[in-house]
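Missing here is one protein chain; the remaining ones are kept as they sit in the complex.
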Amino acid sequence: MAETSHLLSVGDLKSLDTAATGRPFASLLVLKKLAAKTAANGNPFYSVELGDRGGSFNCTVFGDSPVFETLKDAGEGAVVRVEGKVEYYQGRFSPRLGKATALSETELGAPGLLENLVEVAPEDSGQLWSEFNAFIEGISQAELRATVRAVVDEIGDDFKWAPAAVAMHHAYRHGLLEHTVHMARACRALLPLYPEVDPSLAMAGILLHDTGKAIEYEGTLSTKRSRRGILQGHVVLGYQLARKAAIKAKLDADRVERLEHIILSHQGEPEWGAAVYAATPEAVFVSMIDNLDAKMGMVQRALRQANDANEFSERLPGLSSVLLTRPPGA
Amino acid sequence: MAETSHLLSVGDLKSLDTAATGRPFASLLVLKKLAAKTAANGNPFYSVELGDRGGSFNCTVFGDSPVFETLKDAGEGAVVRVEGKVEYYQGRFSPRLGKATALSETELGAPGLLENLVEVAPEDSGQLWSEFNAFIEGISQAELRATVRAVVDEIGDDFKWAPAAVAMHHAYRHGLLEHTVHMARACRALLPLYPEVDPSLAMAGILLHDTGKAIEYEGTLSTKRSRRGILQGHVVLGYQLARKAAIKAKLDADRVERLEHIILSHQGEPEWGAAVYAATPEAVFVSMIDNLDAKMGMVQRALRQANDANEFSERLPGLSSVLLTRPPGA
Amino acid sequence: MAETSHLLSVGDLKSLDTAATGRPFASLLVLKKLAAKTAANGNPFYSVELGDRGGSFNCTVFGDSPVFETLKDAGEGAVVRVEGKVEYYQGRFSPRLGKATALSETELGAPGLLENLVEVAPEDSGQLWSEFNAFIEGISQAELRATVRAVVDEIGDDFKWAPAAVAMHHAYRHGLLEHTVHMARACRALLPLYPEVDPSLAMAGILLHDTGKAIEYEGTLSTKRSRRGILQGHVVLGYQLARKAAIKAKLDADRVERLEHIILSHQGEPEWGAAVYAATPEAVFVSMIDNLDAKMGMVQRALRQANDANEFSERLPGLSSVLLTRPPGA
Amino acid sequence: MAETSHLLSVGDLKSLDTAATGRPFASLLVLKKLAAKTAANGNPFYSVELGDRGGSFNCTVFGDSPVFETLKDAGEGAVVRVEGKVEYYQGRFSPRLGKATALSETELGAPGLLENLVEVAPEDSGQLWSEFNAFIEGISQAELRATVRAVVDEIGDDFKWAPAAVAMHHAYRHGLLEHTVHMARACRALLPLYPEVDPSLAMAGILLHDTGKAIEYEGTLSTKRSRRGILQGHVVLGYQLARKAAIKAKLDADRVERLEHIILSHQGEPEWGAAVYAATPEAVFVSMIDNLDAKMGMVQRALRQANDANEFSERLPGLSSVLLTRPPGA
Amino acid sequence: MAETSHLLSVGDLKSLDTAATGRPFASLLVLKKLAAKTAANGNPFYSVELGDRGGSFNCTVFGDSPVFETLKDAGEGAVVRVEGKVEYYQGRFSPRLGKATALSETELGAPGLLENLVEVAPEDSGQLWSEFNAFIEGISQAELRATVRAVVDEIGDDFKWAPAAVAMHHAYRHGLLEHTVHMARACRALLPLYPEVDPSLAMAGILLHDTGKAIEYEGTLSTKRSRRGILQGHVVLGYQLARKAAIKAKLDADRVERLEHIILSHQGEPEWGAAVYAATPEAVFVSMIDNLDAKMGMVQRALRQANDANEFSERLPGLSSVLLTRPPGA
Partner (left out) sequence: MAETSHLLSVGDLKSLDTAATGRPFASLLVLKKLAAKTAANGNPFYSVELGDRGGSFNCTVFGDSPVFETLKDAGEGAVVRVEGKVEYYQGRFSPRLGKATALSETELGAPGLLENLVEVAPEDSGQLWSEFNAFIEGISQAELRATVRAVVDEIGDDFKWAPAAVAMHHAYRHGLLEHTVHMARACRALLPLYPEVDPSLAMAGILLHDTGKAIEYEGTLSTKRSRRGILQGHVVLGYQLARKAAIKAKLDADRVERLEHIILSHQGEPEWGAAVYAATPEAVFVSMIDNLDAKMGMVQRALRQANDANEFSERLPGLSSVLLTRPPGA
């Protein structure tokens, strides 16, 4: 693959002006949207959105372009190396693409590559993954531990990469893993204070509560809801994952029902997606920790993106407010 | 069993006054509530609610009464033949029970007996059941037909007896069967008008949409939510019933997902209990027919209970209104 | 009139680029918006939106242009044949118009012409109109039949052309007629199942329930709310139409009140526009059929607009969801 | 009629205890509820609620009692002089009635009589009525003045007696008149400050805005919603009254529409019963004055009922709060 | 004071029946409500509610009774030793009181006395108080520590006794102290996980967030909202307490504002009482811990009150659900 040092980012491309029309360029980009359309003359074409971490642009690829088939095969969410010429349509950057190559999974593993393309959880994903597995091993009730293990065996990789949300909290690569590990840490810290909560059930519930999102969201680099996500929702998908694994792990019927209940109720209110209201100590506990870490995750992301020039962040929809980003006494 | 002609109804008992104190009586009643309590002296006693179709009354049964064990074994929802003496507590009818016998399932089958004890669907339940089975047979897609059949084989009897709700529409014995058959009739009538709706999927969805209620509600004669009903809700319970049966019936994956989706979305809005919004033509169709027949079921019940002296019914919570019960031009 | 074969559609015009600046063109377009403004120098000008079924564009027409008076006389919603030259303003297509002629009502009747300009109900409007009239004739109660006839005599043509909504369901030419006929078909199919519903009242209620929209919406080809629509709303306007016609038809007072009530309550909830909650069997029935067909109309339109490349439609606001547009087993 | 000095009030009767059983008494009472029922033996009887300003009690009147026909003829809301004997049923005062006579309208006019039976507006109703008529005469636009006059000619007496609400503000005899006059006073005071408001339209709108309530509520002394009130609501009823009168008074079409609009929109929000949102200066103005005086009416009533021993009133649902009833500095 | 062994509890009194009429008794009770009324003859009397932990009853005390003045002086919330005779009014226990003595604060301190009269926090209040003070000492930022100390110096005793709510969570004696200490424990456990949260600010915010409730609720043994509580609410009252103390403690302006903000925003949403949305990391953190511990406090109380005979608790309004009270695997 060509040296990335010669590749222009979206920011670079957008800093050009119309004087650059016709200039050749190469870039490494995520195929964010690929919408098939038909021209007035009946010919197929694609309306394409390409982007990296710094933004995105749109262009059109006609059916007779060699790029057409490459993008079609690669699909939304693929990472492509494109070459093209600078052009403008209605005053907006809209290049003519001459060549496109999709990167393989192996190529995607190159150090630093993904970080330029998408927002990634700030903690190291490898360490988060180890910690996640250590939390599984720490569950003392054997069948609950085996249940969580069985779910992770089934959806582990998707879980590892998924964001925790499309738009609200932890909405970035590995965000789901990060949010789950953060909740597990909070759970461990709080369990001594709430002895009425069964530790194994609460921890298993936390580790599994959002696993349905590994199915609900699809695409490695563009996040959209899958068919199963639309038709069933992550709450029911996670319930089904847990149920199947629990039966396989021979978990007793009472705990199966309680574990399923934690997943079904963790969204809190029916209008936020809960199938039922939390009705066990563990379900109330998990639901509250989920809420706490989701909100604190929004705070943490806003602080990472904070700008010295502004005392407050942009408005954060999940908090219904801007956030003061300077530390006290600063 | 004693002739029912000598049994006093709740209405009969309440028409007595304190002059009747001490008079012996016998009645056939449903054990509606049985709450265990402990007296100041440490002795156990039951606060008991007994009733029939016309109302109910409360009384107390102490731990040393022979009635105590009978009621304990019978449990809430049982039908008991009681004998006792008329007494009043704080001006309210509150008899002293001397004897109680629980009826067997066989005895409950005696003609006309249940109708005196609980509200029953106005249509004959045997005919509703035959019609329900005929609707199953009428599903042309074989695996969908087999799926519905498998669910009904699993929960048929409970389904046949269950009310459609605790308090809103079709909230009476066989109400769930009646509501389902009414929806199937409406479905058959409307399918020719909406050709984009797949007939087999829609009919299977209707026949199964509320089957989770056969698990959510428990008790033959008193309706309350079961543990599984509280912890999972009828939507998820019905989804699970359908999923298991569909896999057994080897239904193709596409239709499994669509059938599950109809059940998961039939409540319409998340705040009314839907796991997801309806996102297939069949799911929208079933959800709307459910709403139509639920509301018309409230109308039909109010008309059955209408009283010549009043032009309007009592306020019907499900309609947010009273209902004009006289026919036009009357 | 010039041959339409040489007329460019909005899609054609938008596929041009700045290289075409200055090129003459002719198009047949709807005058969608006409906003009078005053330039800094005090001269009047119009900000104009012109469009067809495929989109729209904006341009400016100054007071000294011959086009100015033509557009002023034609008014919003008129169909105009324009000639002009391709120009761009701030990178957007914004032609300079040199000539404009408004089409007469007769010219608008030319086959296929309107279909290119606005979205039209998929069923033939002539057949819908015949079926609508047959439903009127099918009302057995004579005065109710005469009432419906009298309303249609008063607002028939507007009713025939109106959309059923500005933005939600059946929001296209003849959409109101189509929605009403679809409801009447559903009513006919369901009446045998709900014998407590008076057939004449229910059918008259359906045929009249939305007639106020023929007054609420105005403009043949652009839909906007009229002054009366803003100040009174279609519910009260329809009630008034029915009341006047019913008195003329000597309908008995009891049925007048019930018919008015169906119209006043058909929106279901006060926050959706109902003046009162439905409080008669017929009003509940009509309100539920309205809801059913409105939702199914959204489904039908999304299926018509479905695209082979996408499994799901765009998000449909009225369903709060995307829609799976492929048939089962496909 | 017997001297009222010997008549016992509900308070007097309730202060008796069971030792008084059998004692004869006479009272002047409002027939608040009259529910026809059928005893187990098939005989008709009435469940009766009788009351005065200080409370109410229930008793039973059987079909063979001479009182039965008297109450049936008198109907709910009548004032009756009853004679009977003190009895208790289940510990509650529940007399046996031996004789009942309904008062004529003339007898009802006896000074002080009604004040003992129902809550009455604190201002003199005769003076309020004069002031109301003076406000009509003060409308300078002649046709608007005639329109208001025509409505009042049609429903004047009912308007004069009606409460302004069943349960919220000004919910007492003459309350509607009082509230309307108070709003007219506020209108007169505020008009100089809001010159964009047309005085004649605003005043006519205020005088007519709630006239539909004279039809919506029925019964001289017990307030319940009439059939027309349930099926149409006071907003539409008032609109219809105004429309008919305006046409009779030859009011110009523009003002007819604006006057109707004030009535249709005065409830503010659709969920509070408005048919449309206020969209003229006069409609916004009237709606705000209505809200102001309704809330201040709740304050005034709470102050009238204030009790020296308590600093705060009971919770007032219309204010979502208790009210501090002592003056500042007290 | 008389030996408590001869005192009858409310439960004892209610287990009596009318046969006990006239029997003398003595009880130690809380004066829960004291409503001044005027009899028809103009004489003053009190409608009195007396109760203990097991329930309450009503009786009437006339102005010429020696008890009248005692109760008047004692006021709502006092603990009184009453002597009287068993009587019934309308079938309900309603004794005639002959003597009443209010207990002094010293007498109230007798071991075990209060626990019989009101619900008390399950943890020892002395230890909670020590732990609360240790949390103050643990605040490392000196001025924040001094600020918290100054508030506690001002309202400490009221704070120590107050419930955390009238009806929702921790609604019992010392409940506010208990809830605050529980939150402080959770804060200490979670701080290492959220390093962006300033420890001193968060802990000071938690210790002060609800101090306004020590003013909002009044009465040692009956909880009702004070005049200041009604007119200002605990959020503003707590803000004012903190502001005054912070200025006294010379806390820097930046931290004063942040501390005030935590108090002003801790209720989360404006409709739940927040003056503003949380807009600092510490405010989000405190608000989430408040929510977590409030919900877990409802769980803990329901578990304490659990009954072996019932698998589920009564419905808990704060959780919108019943709660499964048996531990897993039981």
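Observations on the model:
So that you can tell them apart, the chains are marked A, B, C, D and E in the order they are listed, and the count of residues begins at 1 in each.
Heads up, the rule we're going with is that contacts are C-beta pairs under 8 Å (C-beta built on N, C-alpha and C of every residue); 3 or more make two chains touch, one makes a residue touch a chain.
All of these numbers come straight from a predicted model, not from anything done at the bench.
Within the full complex, the chain left out of the display contacts the shown chains A, C, D, E. When the omitted chain is restored, the residue from E:G98, E:G126, E:P270 or E:P317 that touches it is E:P270. Only one residue in the set E:A36, E:L108, E:L193 or E:V236 touches the chain that does not appear here, and it is E:V236. Residue-wise, the contact with the chain that is not shown comes from D:L292, picked out of D:A20, D:A74 or D:L292.
Interface residues of chain A with the unshown chain, by the touch rule above, are 9, 11-12, 15, 17, 88, 90-93, 307-312, 321-322, 324. Listed by residue number, the positions of chain D touching the unshown chain are 182, 185-186, 189-190, 192-194, 196, 198, 201, 252, 254-255, 258, 269, 276-282, 284-285, 288-289, 291-292, 295-296, 298-300, 303, 312, 319-324, 327-330.
If you put the missing chain back, the residues of chain E touching it would be 227-228, 230-233, 235-236, 239-240, 243, 257-258, 260-261, 264, 269-273, 275-276, 279-280.
To be clear about the criterion, only the chains that are shown with their structure count from here on.
If you take chain C and chain D together, the chains in touch with both are B. Listed here as common contacts of chain B and chain E: A, D.
Per the C-alpha superposition, chain A sits rotated 180 degrees relative to chain E, a value rounded to a multiple of 5. Of all chains, the one whose mean C-alpha position sits at the greatest distance from that of chain A is D. Each chain gets a centre from the mean of its Cα atoms; for chain C and chain E, those two points are 61 Å apart.
The residues of chain E that reach two or more other chains are 90-92, 312, 321-322, 324, listed in rising order. Taken together, the touching pairs give a contact graph of some other shape, not a line, ring, star or complete one.
Taken pair by pair, the chains that touch are A-B, A-C, A-E, B-C, B-D, B-E, C-D, D-E.
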